[in-house]
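Note that this complex is displayed minus one protein chain, with the remaining chains in position.
Each chain gets a letter, A and B, in the order it is written, and its residues are counted from 1.
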Amino acid sequence: MTTLIRSLIRRSWPVGLVVLALAVSACAEEETGRSADDPIRIAMVGPSASNDLAFTQSMVDSLNRLGQEYNIEVDITDGTFVIEDAAVAIRGYAEDGFDIVLAHGSQFGGSLSEIAPDYPDTYFAWGTSRDTFGLSNVYSYSVKSDQGGYINGAMAAHLTESGTIGVVGPIEVGDIKAYIDGFVAGVASVDSSITVNVNYIDSFSDVALAAEAAQAHIEAGADVLTGVSQMTVGATGVAREHGVLWFGSQSDQTPLGEEIVVASQIYNWDYQLGQIVEDLLAGEQNGRVITADFSNGGLTMAYNPNFALDADVREAADAVQAGITDGSISTGIE
Amino acid sequence: MSDFFTVSVLLATLAAGIRLATPFLLAALGETLGQRSGVLNLGVEGVMLLGAYGAYYATLRTESVLLGIVIGLAVGGAMGIVYGVVTLALKAEQGISGIGIFIFGLGLSDLLFQKQVGTPTPIDGLGDLAIPVLGDLPWVGEVLFHQNVLVYVAFLLVPAMWYLINRTPFGMNVRAVGETPEAADSLGVSVNRTRYITIFVGNALAGLAGASLALELGIFQQNLTNGHGFIAVALVYFGAWRPVGVMAGSMVFGLVSAMVLQWKTLGIVVGTTASIVGMFPAVLTILVLVLVSRRTGSPSALTRPFERGH
Partner (left out) sequence: MLAAALIGAVMLLILGANPLTGYAALVDGAFGGTKNLANSALKAMPLLLVGAGITVAFRTGVINIGGEGQIIVGAIFSTLLVLAVPDVPRFLLVPLAFLFGALGGAVWGGMAGALKSYAGVNEILSTIMLNIIAVQILNLLLRGPLMDPGEIERGSRIPHTERLSGNADLPILPGGTRLHLGVVVAVLMAVACYVLLFRTTQGLRLRASGHNPFASLYAGMSVKRNVVLAFMYSGAMCGMAGVTLVFGSEGHRLATDGGATTFTGAAGFNGIVAALFGGLHPLWTIPASFLFGALLVGANAMQRAVQVPAALILALNGLVVVFVVGSMQARARLGRTAARLRAEARESPADTEAPDPDAAAEAPP
């Protein structure tokens, strides 16, 4: 140990030189303003990878669709699961003059409430949440994810033969909790004698834990599973191995298992993004909560084309979806 | 609570415990061999990640699980050569270079995954392999003999490793090199050659441990191992440098994790209580380390590079 320390000390001077040289090379920064013909500059900060087949990807896909309708320029920082890194990116985008900055993660709200007041001309949006901190430049978006949960749950109730269904959840928050509560209610709406085991694994990212949770559900007799967030790729692997059916949420999860994924509830943020862009184009700031549901197209169902879903079950699901859309069916959540 | 104590759930928990113990066991057995020869490898976590990615990617591209296993081993072995050069030829401080290997593995596996695969793509991993006859035994068969092939490999390695260390000439060299390298050297045993072999085998097993995790899950992601490698190192101390002890430690970890998951699934523990239960394996390890360290000593030359003639 001592020899190591001594020689380390002797060799450390180049580090100082490099730092000095680089510090000297610092240069000035630039500012930009937007004129009518310029594209709308939208920045997004997302917690996981842009192609996570879950929460982050749902927003990336929506931004791509938005690009077909509006003249926009998009910059994405993904994989910022550390909240402070996301905060730095959010402030950085606002500083760089982006028109709209999306803080795509409910855990970013604490930082955003401190950053947004410093940039009154920037439009901020964050979610899922229902809190704008009373600021006119903050939009918050949320989804009635309990609706798709309810539809998935109803289908799951029709498809289970063992009478036991398992749910692999990450952390009991926001749209995730709503989805799972809706799912449980959906199952009960068909057959209240079915057991639904819910397991929150306390992690958004631990796929190994998710896999074991799925395994535990199957060992407890579950023959249908559902789950939310990017860690579910672990659970779907186990479901595939055991031929257990899977219901997805957030993004279309069919690629995770063509033979077992029945259907997924998809978040389309197009509706909320569209409203914010329209406000921006009109030069207004009406910071508010925008909620997506099946009636405004913010939520849709995606059925796996390769899964031979029983026609009766599909019909029942469509009926539930229609009922939810026109308001005749309530999930009973909130 | 009553739900948990049904036979089928208990059996399932035991089976899950054995499955969960496997990556720990594979990595810890490899680490045991290395430490018995006097080399501490803290980079197990990084090697596991690279082995896991290698196995996942090979299986994804070729659809051959066997090739995946081979690649996992090979990647581990390659890292072993690197680690051997760094710690034996360059005589680098083992604790810190291990941390370097960990960071390298964490970064490189994530980098390659993002560039080569990107979106999470499932593979057909290891299915369960029922052993004929034994698998039909009531209870025991279900718990012990309906596992994937790497589970059998891991547990068969326990007696094999014991035999290797305690009953073969090579094993004797390993022990000699780990206890009194100078004496071994004076008797004509090449200290560094022995250590190169143990490091190579140990890292290959770490790679295999990573492969077992990735192939069992059928998926890879950033930081898939999530601390498994570090716990495996701890298990070597826990098991007092003996393969059987290491197996016992791995089983404790596997069973406790399986139990916690079952309890959460069945709603026996909920919410904040789960965090308390989650601490249990770590607290237990510290307690065991307190007891073990009083009783037995580590290989005397652990972490000490060998230098001839002074």
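The working rule: contacts are C-beta pairs under 8 Å (C-beta built on N, C-alpha and C of every residue); 3 or more make two chains touch, one makes a residue touch a chain.
Everything numeric in this text was worked out from a predicted model, so none of it was measured.
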Chains in view that the hidden chain touches are A, B
Looking at B:R61, B:K91 or B:H146, which residue reaches the missing chain?
B:K91
Contact partner of the left-out chain, one of B:I103, B:L187 or B:V244
B:I103
Residues in subunit B touching the chain absent from view
40, 42, 46, 82, 86, 90-93, 95-97, 99-108, 110-111, 114-115, 222-223, 226-227, 230-231, 233-234, 237, 271-272, 275-276, 278-279, 281-283, 285-286, 289-290, 293-294, 296-298, 300-305, 307, 310
Considering the whole complex rather than only what is displayed, give the residues of subunit A touching the chain that is not shown.
1-12, 14-16, 18-20, 22-23, 25-29, 47, 75, 77, 79, 81-85, 87-92, 95, 106-107, 109-111, 113-115, 129-131, 170-174, 177, 202-206, 334
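To be clear about the criterion, only the chains that are shown with their structure count from here on.
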Where subunit A and subunit B are represented by their mean Cα positions, the distance between them in whole Å
34
Of all residues in subunit A, which touch subunit B in the complex?
1, 4, 49, 51-53, 57, 166, 172, 197-202, 205-209, 211-213, 215-217, 219-220, 230, 233-234, 236-238, 240-241, 255-257
Write out the stretch or stretches of subunit B touching subunit A in their complex.
8-9, 12-13, 15-16, 19-20, 93, 96, 114, 118-122, 124-125, 127, 213, 216-219, 221-226, 257-258, 261-262, 264-267, 271, 274-275, 278
